[in-house]
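One protein chain omitted, others in place.
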Amino acid sequence: MQQRSVVRVGASLIVASLALTACGSRSEDGGGGTATKTAKIGVIAPLSGDLSALGLGIQHSVELAVKQANDSNAIPGWKLEVDAKDDEAKPDVGKTAATSLSSDKDVIGVVGTLNSSVALQVQPVLAPKNIVQISPANTNPSLTQGANWQSAPKRAYPTYFRTCTTDAVQGPFAARYLFEKAGIKKVATIHDKKAYGQGLVGTFTEEFKAAGGQVVAAETINPEDSNYQAVISAVKPSAPQAVYYGGEYPQAGPLSQQMKAAGLNVPLMGGDGIYDPKFITLGGKTSTGDLATSVGAPVDTLESAKKFISDYNAAGFKDPYAAYGGYSYDAANAIINALKESLKDASDVESARPKTVEALGKVSFEGVTGKVAFDQYGDTTSKVLTVYKVAGGKWATELTQDLAKK
Amino acid sequence: MDQFFQQLVNGLTLGSLYALIAVGYTVVYGIVQLINFAHGEVFMIGAFGALSTYLLFFDGQTGVWILPIMIVGAIIASVVTAVAMERVAYRPLRNAPRLAPLITAIGISVFLQELVRVFYDRIPFADFPSAKQRIPFPQLDGVSGKAVEVGDVTIQRSAIFTVAALVVCAILLWYFINRTKLGRGMLAVSQDPDTARLMGINVDRIIVVAFALGAVLAAVAGVSQGLQNNNIDFKMGFIAGLKAFTAAVLGGIGNIQGAVFGGLVLGVVESMATQYVPGQFGGGTWKDVWAFVLLILVLVFRPQGLLGARVVDRA
Partner (left out) sequence: MSIPTLPDAFVEKHAAKGWPVGLAGVALVIIGTFMSWSFDPNILGDLSVYGYPGGLQILAIILSLLALVLLLTVKGPLASRLGQWLDAALGLRALGLWLLIYMVGVILAIATDSSGLVNVDPGGWISFVGAVLVFAGSQVIPLRELRDLGRARLPGWFEIAAVAVVMAGVLFGAAYALAREDAWSFVLVLVFAGGTVAAMFRTGTMGWFGHVATRRRKVLTLAAFAVAFFFPFTQQGSDANMSIATSVLIFAATAIGLNIVVGLAGLLDLGYIAFLGAGAYVASSLSRSAFATIDWHPPFLVIVLLGGCVSATLGLIIGTPTLRVSGDYLAIVTLGFGEIFRFSMFNLDGNNGPNLTNGPNGIPGIPELAVGGFNFGDEHVVAGITLGRFSNYYFLLLLLMAFVILVFTRLNNSRIGRGWVAIREDEKAAEAMGVNVFGLKLLAFAVGAFLAGLAGTIKAHQDGATSPDQYIFLESAFLLAAIVLGGMGTIAGVLLGATILKLLPEKLRFFSEYRLLLFGLTLVLMMRFRPEGLVANKRRLLEFHEEDEKLATAVESELVEEAK
């Protein structure tokens, strides 16, 4: 008797709850009535951690571009949104971020990443889903031209583009500058073993030797360290006239300071990864005279960039646009330009993706940093580079050169 | 040969830093047989304590007279952290199985790192920078700036400070342990806690003193590291703590002279390894590997350490 009642109660409970769930299917479009469809532009960049100054600049610049597009109704019938993900400058985290963007069916394109090493892992996630990716900052040549870019360039992923020039241009540019303009014949190289640093030092070394200079020491550091005394001691006896560093400012700043405290009083030169005000904060007073190359002409001197800067400041973002703001803004606008083409007659985002990839390859417009267009590998056609020098606690422009014209 | 002396100087500087931290491990281990895994974080908080003192009262100045005040600030921050962690987390676990305090220590370690990372710039009434990135450490006259050249060997001013700090601390420590009542109480507890208790020694108090003592030295180390590297971050305690523990084991855990000796040996080995290990396995990026290999070798072949452990591992 007892047993049966247990069963009966259980059964009636189940039936009751099933009945309730069964009638619980409501229609989804309760409130919505507007016809605008949404497409998202993702951002993958380090929004926290050492490199967050650069990453937040990227995010806000994209937000600015998207806001302007929405305000001017650039793509009729569509509203754009920014979905920013943090990659902490780590490949693994970046990959997770890419996975979550790629499984969102509203994502049409991604601006990012900052680090080449992260891009290596983001590319294969986005490519099969035909989501375009434009990096404002990746300078490693193999990202566009494949692992054997020196001997046999081959486009690695058709969905990948970038608005900045590569190490294949930047490293040699630095080598030429040091050898020809600064008259330095002996350098030591140090890099952090990451794709970016290693690539930069590789192309630099090749050009510097070809020009007739001498690389007297080649060392590596672990970016997690914060004391580089051992490496400095190893470099110092070879008496270099300059140190070329492949890596980013969180390491380069202390490295520069410790070099000079240890009596190695020569300029440290690096790529766009150290071109940031934080480098000078970390490097202290003795960083005066240190050099950095960066892609493009200095944003604040370009006529075309004045509007971007005033718009950015007017938008009231908490963080500055930093080194890659202009490139990110151009990257976002490149996607938006492509979307004008591809979203025009599209019913949903997913079906418009392949067309976006196609349209992006043909984009050509005057951007903040110069002409924005891509070659057959997805690299930018603009090859303008600038050398900056630390003077009076600030980066001052030293030399701007357009290599494409040469 | 110049290179040899240069690396010796580098090694002794690095080793002094390890030694200062290692004493904290060894003192606590000698008394409660506990690896205070979170000791590296005490060191980190010491560095942030010094930085905060500077930013609050002396921002922008460079006089060397600020240094002692910064050290006091560092010591206060470290000691408060260490004593609080002993009271809140370790004391209730005094008689728990051995796994429990070790896991607690890992928990504390992660917790303290994150506390600094997330909340340092949100401390009210102070305009501190975000600890999510490296923070530049103030450079004071006299202990930073142009290096001293002896022949071809360069010695950084901050290195002189670090080694001097170790010497002063070692003398004070020796005096404290051998000449004061509290210090001899510590010795007694480390030899036999039960008998010490019977002799009227307040063991709980001695344990607190041990934690505080380690924290004082860790704080000094924190300031030294800040001066040497000219930047600090919330992660600095992990690897430094691990190295210092290696140093303590190397010298013989529980043995204070051993900790100092072990620290210096480890520092010199690391520096020499960067210079003299040939081929691709030399260089700065392998030095941590060699340090840990040394740890494992010592533990396998001479678990009591180079100078012999005061306390036999009772596990």
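When the chains are written out, they are named A and B in that same order, and each has its own residue count from 1.
One rule holds for everything that comes next: contacts are C-beta pairs under 8 Å (C-beta built on N, C-alpha and C of every residue); 3 or more make two chains touch, one makes a residue touch a chain.
Bear in mind that the values here come from a model prediction, so they are computed numbers and not experimental data.
Visitor: In the intact complex, which of the depicted chains does the undisplayed chain touch?
Guide: A, B
Visitor: Looking at the full complex, which residue from A:Gln198, A:Asn227, A:Gln258 or A:Thr356 touches the chain that isn't shown here?
Guide: The one listed residue touching the chain not shown is A:Gln198.
Visitor: Extract the touching residues of subunit A with respect to the undisplayed chain.
Guide: Within subunit A, the residues that touch the unshown chain are 1-3, 5-7, 9-10, 13-14, 16-17, 20-21, 24, 26, 30-31, 90-92, 95, 99-100, 102-103, 117, 120-121, 123-125, 128, 146-147, 192-195, 198, 220, 222-223.
Visitor: Please give every residue of subunit B in contact with the chain that is not shown.
Guide: Those residues of subunit B that touch the unshown chain are 33, 35, 89, 92-93, 96-104, 106-115, 118, 238, 242, 245-246, 249, 280-281, 283, 285-286, 288-289, 292-293, 295-296, 299-301, 303, 313-315.
The rule we apply is simple: only the chains that are shown with their structure count from here on.
Visitor: Which bits of subunit B are touching subunit A when the two form their complex?
Guide: 2-3, 6-7, 10, 13-14, 132-134, 136, 139, 144-147, 149, 154, 156-158, 225, 228-233, 235-236, 239, 270-271, 274-275, 283-285, 287-288
Visitor: Per the contact definition, I'd like the list of subunit A residues that touch subunit B in the complex.
Guide: 48-50, 52-53, 193, 219-222, 224-231, 233-234, 236-237, 250, 253-254, 257-258, 261-263, 278, 281-282, 284-285
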